[in-house]
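Removed from the display is one protein chain of the complex; every other protein chain stays in position.
Right after this comes chain A.
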Amino acid sequence: MSKFPFAFLDEQSKKEIRRAVLKGVAIPGYQVPFASREMPIGRGWGTGGLQITLALVGQRDVLKVIDQGSDESVNAVNIKKLVQGTTGIETTIHTKEATLIQSRHRIPEVPLRSDQIMILQVPEPEPLRSVERSEFKTKQLHAEREYSGAWLLLFEQIMRYNQTSQGADYPVLVHDRYVMNPSPIPRFDNPKIHNSDALILFGAGREKKIYAVPPYTKVESLAFDDYPFEIEKFEGKACKVTGLTDVFLDELTDEQTGETYYLCNDTSFMQEYLEKRGTVHVR
(Lines give C-alpha, C1' and ligand atoms only; values in the text may rest on other atoms or scores of the structure.)
Protein backbone atom coordinates (compact mmCIF):
# COMPACT_ATOMS: atom_id res chain seq x y z
CA MET A 1 0.00 0.00 0.00
CA SER A 2 3.07 2.25 -0.15
CA LYS A 3 1.70 4.14 -3.14
CA PHE A 4 -0.87 5.80 -0.91
CA PRO A 5 -0.01 8.67 1.41
CA PHE A 6 -0.19 8.03 5.14
CA ALA A 7 -3.89 7.70 6.00
CA PHE A 8 -4.87 7.55 2.32
CA LEU A 9 -5.81 11.22 1.84
CA ASP A 10 -3.35 13.76 0.44
CA GLU A 11 -2.24 16.64 2.67
CA GLN A 12 -4.45 19.17 0.94
CA SER A 13 -7.61 17.13 1.50
CA LYS A 14 -6.65 16.59 5.12
CA LYS A 15 -6.06 20.30 5.64
CA GLU A 16 -9.52 21.13 4.36
CA ILE A 17 -11.17 18.50 6.57
CA ARG A 18 -9.08 19.61 9.55
CA ARG A 19 -10.17 23.21 9.08
CA ALA A 20 -13.82 22.12 8.89
CA VAL A 21 -13.43 20.06 12.07
CA LEU A 22 -12.00 23.06 13.95
CA LYS A 23 -14.89 25.26 12.82
CA GLY A 24 -17.31 22.56 13.86
CA VAL A 25 -15.82 22.49 17.36
CA ALA A 26 -16.00 26.30 17.55
CA ILE A 27 -19.69 26.35 16.50
CA PRO A 28 -21.27 23.33 18.25
CA GLY A 29 -24.03 21.66 16.27
CA TYR A 30 -23.53 23.80 13.16
CA GLN A 31 -23.08 21.88 9.91
CA VAL A 32 -19.82 23.00 8.32
CA PRO A 33 -19.70 22.34 4.55
CA PHE A 34 -16.65 20.48 3.24
CA ALA A 35 -15.54 19.09 -0.12
CA SER A 36 -16.23 15.43 0.56
CA ARG A 37 -13.75 13.24 -1.34
CA GLU A 38 -14.37 10.13 -3.35
CA MET A 39 -13.42 7.23 -1.11
CA PRO A 40 -12.74 3.60 -1.95
CA ILE A 41 -16.02 2.71 -0.22
CA GLY A 42 -19.44 3.79 -1.44
CA ARG A 43 -21.01 7.03 -0.29
CA GLY A 44 -23.54 6.18 2.35
CA TRP A 45 -21.20 3.61 3.86
CA GLY A 46 -19.49 5.85 6.31
CA THR A 47 -17.35 8.02 4.04
CA GLY A 48 -17.97 11.14 6.14
CA GLY A 49 -16.81 9.45 9.32
CA LEU A 50 -13.96 7.81 7.46
CA GLN A 51 -12.67 11.11 6.08
CA ILE A 52 -12.65 12.60 9.58
CA THR A 53 -10.86 9.54 10.92
CA LEU A 54 -8.23 9.75 8.15
CA ALA A 55 -7.70 13.48 8.71
CA LEU A 56 -7.23 12.93 12.45
CA VAL A 57 -5.33 9.67 12.70
CA GLY A 58 -1.64 9.60 13.63
CA GLN A 59 0.96 6.93 14.16
CA ARG A 60 0.21 6.57 17.87
CA ASP A 61 -3.56 6.27 17.59
CA VAL A 62 -5.50 3.13 18.37
CA LEU A 63 -8.70 2.80 16.37
CA LYS A 64 -11.97 1.09 17.18
CA VAL A 65 -14.68 0.90 14.53
CA ILE A 66 -18.21 -0.24 15.28
CA ASP A 67 -21.25 -0.72 13.16
CA GLN A 68 -24.58 -0.98 15.01
CA GLY A 69 -22.72 -2.06 18.13
CA SER A 70 -20.59 -4.68 16.40
CA ASP A 71 -16.84 -4.53 15.77
CA GLU A 72 -17.05 -7.41 13.34
CA SER A 73 -19.63 -6.38 10.78
CA VAL A 74 -18.44 -6.11 7.18
CA ASN A 75 -18.61 -2.32 7.13
CA ALA A 76 -16.64 -1.92 10.36
CA VAL A 77 -14.02 -4.44 9.27
CA ASN A 78 -13.57 -2.77 5.87
CA ILE A 79 -13.11 0.68 7.37
CA LYS A 80 -10.64 -0.72 9.91
CA LYS A 81 -8.71 -2.47 7.13
CA LEU A 82 -8.48 0.68 5.04
CA VAL A 83 -7.19 2.79 7.94
CA GLN A 84 -4.84 0.09 9.15
CA GLY A 85 -3.57 -0.64 5.63
CA THR A 86 -2.69 3.00 4.97
CA THR A 87 -1.36 3.87 8.44
CA GLY A 88 -0.14 0.68 10.08
CA ILE A 89 -1.78 1.67 13.36
CA GLU A 90 -3.26 -0.72 15.89
CA THR A 91 -6.95 -1.40 16.09
CA THR A 92 -8.91 -2.66 19.06
CA ILE A 93 -12.37 -3.83 19.98
CA HIS A 94 -11.98 -2.52 23.53
CA THR A 95 -13.47 0.94 23.97
CA LYS A 96 -11.02 1.73 26.78
CA GLU A 97 -7.96 1.10 24.60
CA ALA A 98 -9.09 3.25 21.68
CA THR A 99 -8.02 6.85 21.08
CA LEU A 100 -10.32 7.21 18.07
CA ILE A 101 -13.70 5.49 17.83
CA GLN A 102 -15.56 5.58 14.55
CA SER A 103 -19.10 4.36 14.79
CA ARG A 104 -22.31 3.88 12.93
CA HIS A 105 -25.52 3.98 14.97
CA ARG A 106 -24.14 3.60 18.52
CA ILE A 107 -22.14 5.30 21.23
CA PRO A 108 -20.41 2.54 23.23
CA GLU A 109 -21.74 1.47 26.64
CA VAL A 110 -18.33 2.06 28.26
CA PRO A 111 -18.18 5.77 29.22
CA LEU A 112 -15.85 7.77 26.97
CA ARG A 113 -12.88 9.72 28.33
CA SER A 114 -11.62 13.20 27.53
CA ASP A 115 -8.56 11.79 25.74
CA GLN A 116 -10.76 9.91 23.27
CA ILE A 117 -12.50 11.23 20.18
CA MET A 118 -15.77 9.75 18.98
CA ILE A 119 -16.54 9.95 15.25
CA LEU A 120 -20.09 9.21 14.16
CA GLN A 121 -21.14 8.40 10.60
CA VAL A 122 -24.08 10.49 9.46
CA PRO A 123 -26.46 9.59 6.61
CA GLU A 124 -28.65 12.72 6.90
CA PRO A 125 -27.21 15.70 8.77
CA GLU A 126 -30.20 17.98 8.26
CA PRO A 127 -32.85 17.74 11.02
CA LEU A 128 -35.24 19.87 8.95
CA ARG A 129 -34.87 17.89 5.73
CA SER A 130 -38.20 16.07 6.04
CA VAL A 131 -40.05 19.39 6.37
CA GLU A 132 -37.96 21.34 3.87
CA ARG A 133 -36.28 19.76 0.86
CA SER A 134 -34.26 22.79 -0.19
CA GLU A 135 -30.79 23.05 1.34
CA PHE A 136 -30.86 26.77 0.58
CA LYS A 137 -33.96 27.13 2.75
CA THR A 138 -32.85 24.87 5.61
CA LYS A 139 -29.63 26.87 5.84
CA GLN A 140 -31.75 29.98 6.20
CA LEU A 141 -33.92 28.35 8.86
CA HIS A 142 -30.80 27.52 10.89
CA ALA A 143 -29.57 31.08 10.42
CA GLU A 144 -32.84 32.42 11.77
CA ARG A 145 -33.03 29.78 14.50
CA GLU A 146 -36.42 28.91 13.05
CA TYR A 147 -37.04 25.38 14.30
CA SER A 148 -40.82 25.16 14.36
CA GLY A 149 -40.55 22.51 11.60
CA ALA A 150 -38.59 20.20 13.91
CA TRP A 151 -41.11 20.73 16.70
CA LEU A 152 -44.01 20.19 14.33
CA LEU A 153 -42.61 16.80 13.31
CA LEU A 154 -42.60 15.65 16.93
CA PHE A 155 -46.01 17.19 17.54
CA GLU A 156 -47.48 15.28 14.60
CA GLN A 157 -46.04 12.05 15.94
CA ILE A 158 -47.64 12.71 19.32
CA MET A 159 -51.00 13.50 17.69
CA ARG A 160 -50.85 10.26 15.75
CA TYR A 161 -49.35 7.85 18.26
CA ASN A 162 -49.65 9.70 21.58
CA GLN A 163 -45.87 9.56 21.81
CA THR A 164 -42.89 10.60 19.71
CA SER A 165 -42.36 7.74 17.31
CA GLN A 166 -38.90 8.91 16.29
CA GLY A 167 -36.59 6.10 17.35
CA ALA A 168 -33.07 6.68 16.13
CA ASP A 169 -31.65 10.05 15.07
CA TYR A 170 -33.85 11.88 17.58
CA PRO A 171 -33.10 15.63 17.18
CA VAL A 172 -31.26 17.60 19.84
CA LEU A 173 -30.67 21.27 20.60
CA VAL A 174 -26.97 21.99 20.99
CA HIS A 175 -25.62 24.82 23.18
CA ASP A 176 -29.06 26.48 23.05
CA ARG A 177 -28.50 27.38 19.40
CA TYR A 178 -28.55 24.69 16.70
CA VAL A 179 -30.97 21.80 16.28
CA MET A 180 -28.87 18.82 15.21
CA ASN A 181 -29.31 15.26 14.05
CA PRO A 182 -27.23 13.08 16.38
CA SER A 183 -26.93 10.43 13.59
CA PRO A 184 -29.07 7.28 13.83
CA ILE A 185 -28.06 6.36 17.36
CA PRO A 186 -30.95 5.12 19.51
CA ARG A 187 -32.57 7.62 21.86
CA PHE A 188 -30.85 5.57 24.55
CA ASP A 189 -27.54 7.16 23.49
CA ASN A 190 -28.75 10.78 23.25
CA PRO A 191 -28.05 11.56 26.93
CA LYS A 192 -24.44 10.44 26.41
CA ILE A 193 -23.84 13.44 24.09
CA HIS A 194 -24.88 15.91 26.80
CA ASN A 195 -21.87 16.99 28.86
CA SER A 196 -19.79 14.19 27.37
CA ASP A 197 -16.19 13.90 28.53
CA ALA A 198 -15.08 13.25 24.95
CA LEU A 199 -15.26 15.33 21.79
CA ILE A 200 -17.86 13.94 19.39
CA LEU A 201 -17.46 14.58 15.65
CA PHE A 202 -20.07 13.91 12.98
CA GLY A 203 -19.28 13.28 9.32
CA ALA A 204 -21.76 13.16 6.45
CA GLY A 205 -19.85 12.20 3.29
CA ARG A 206 -22.71 12.21 0.82
CA GLU A 207 -24.16 15.45 2.18
CA LYS A 208 -20.69 16.99 2.56
CA LYS A 209 -21.10 18.21 6.12
CA ILE A 210 -19.00 18.01 9.25
CA TYR A 211 -20.24 19.02 12.69
CA ALA A 212 -19.24 18.59 16.29
CA VAL A 213 -20.28 18.54 19.90
CA PRO A 214 -17.39 19.50 22.17
CA PRO A 215 -17.16 17.99 25.64
CA TYR A 216 -19.17 19.59 28.44
CA THR A 217 -21.70 21.07 26.05
CA LYS A 218 -25.42 21.33 26.76
CA VAL A 219 -27.31 18.94 24.49
CA GLU A 220 -31.06 18.62 24.98
CA SER A 221 -33.30 16.17 23.16
CA LEU A 222 -36.31 18.09 21.86
CA ALA A 223 -39.41 17.47 23.96
CA PHE A 224 -42.62 19.02 25.20
CA ASP A 225 -43.40 19.73 28.86
CA ASP A 226 -46.28 17.26 28.83
CA TYR A 227 -44.47 14.77 26.62
CA PRO A 228 -40.95 14.59 28.03
CA PHE A 229 -38.10 12.91 26.16
CA GLU A 230 -37.78 9.24 27.00
CA ILE A 231 -35.13 6.72 26.12
CA GLU A 232 -36.05 3.22 24.95
CA LYS A 233 -37.20 1.15 27.91
CA PHE A 234 -36.38 -2.48 28.32
CA GLU A 235 -38.49 -3.12 31.39
CA GLY A 236 -38.57 -6.71 32.48
CA LYS A 237 -36.08 -7.60 29.75
CA ALA A 238 -32.47 -8.60 30.14
CA CYS A 239 -29.60 -9.71 27.94
CA LYS A 240 -29.90 -13.48 27.55
CA VAL A 241 -26.15 -14.02 27.92
CA THR A 242 -25.08 -11.47 30.53
CA GLY A 243 -28.33 -10.77 32.34
CA LEU A 244 -27.59 -7.04 32.03
CA THR A 245 -30.57 -4.67 32.04
CA ASP A 246 -29.04 -1.19 31.95
CA VAL A 247 -27.72 -1.44 28.39
CA PHE A 248 -29.22 -1.06 24.92
CA LEU A 249 -30.72 -4.43 23.95
CA ASP A 250 -31.37 -5.98 20.56
CA GLU A 251 -34.57 -7.97 20.19
CA LEU A 252 -33.93 -11.27 18.45
CA THR A 253 -35.93 -14.36 17.61
CA ASP A 254 -34.71 -17.89 18.10
CA GLU A 255 -35.38 -19.43 14.71
CA GLN A 256 -35.84 -22.94 16.09
CA THR A 257 -38.26 -22.21 18.93
CA GLY A 258 -39.72 -18.92 17.71
CA GLU A 259 -38.97 -17.52 21.17
CA THR A 260 -38.05 -13.81 21.51
CA TYR A 261 -34.87 -12.99 23.40
CA TYR A 262 -32.60 -10.02 24.01
CA LEU A 263 -28.87 -9.42 23.69
CA CYS A 264 -26.55 -6.51 24.47
CA ASN A 265 -26.23 -4.50 21.27
CA ASP A 266 -22.66 -3.45 22.14
CA THR A 267 -20.98 -6.79 21.55
CA SER A 268 -17.49 -5.83 22.74
CA PHE A 269 -19.00 -4.56 25.99
CA MET A 270 -20.79 -7.89 26.38
CA GLN A 271 -17.56 -9.77 25.71
CA GLU A 272 -15.60 -7.68 28.22
CA TYR A 273 -18.32 -8.20 30.80
CA LEU A 274 -18.19 -11.95 30.35
CA GLU A 275 -14.39 -12.07 30.44
CA LYS A 276 -14.33 -10.08 33.64
CA ARG A 277 -16.76 -12.47 35.29
CA GLY A 278 -14.89 -15.46 33.93
CA THR A 279 -18.06 -16.73 32.34
CA VAL A 280 -17.69 -18.94 29.32
CA HIS A 281 -19.55 -17.57 26.34
CA VAL A 282 -22.18 -20.19 25.48
CA ARG A 283 -25.00 -19.70 23.10
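Structural remarks
One rule holds for everything that comes next: a contact is a pair of C-beta atoms (placed from the backbone, for glycine too) under 8 Å apart; a residue touches a chain by one contact, two chains touch by 3 or more; residues count from 1.
As a convention for this text, contacts and distances are computed from a predicted model.
Looking at the choices "Phosphonate C-P lyase system protein PhnH", "Peptidase S24 and S26 domain protein", "TRAP transporter small permease protein" or "Acyl carrier protein", the name in the UniProt record of the chain not drawn here is "Phosphonate C-P lyase system protein PhnH".
When the whole complex is considered, the residue among A:26, A:74, A:152 or A:252 that touches the unshown chain is A:26.
Touch with the chain that is not drawn comes from one residue among A:58, A:85, A:167 or A:243, which is A:58.
Contact with the chain that does not appear here is found for just one residue of A:11, A:72 or A:90, A:11. Of the candidate positions A:43, A:96, A:129 or A:177, contact with the unshown chain belongs to A:177. In the full complex, chain A touches the hidden chain at residues 5-7, 11-12, 14-16, 18-23, 25-28, 30, 32-33, 55-59, 114, 139-140, 143-144, 175, 177-178, 199, 214-218.
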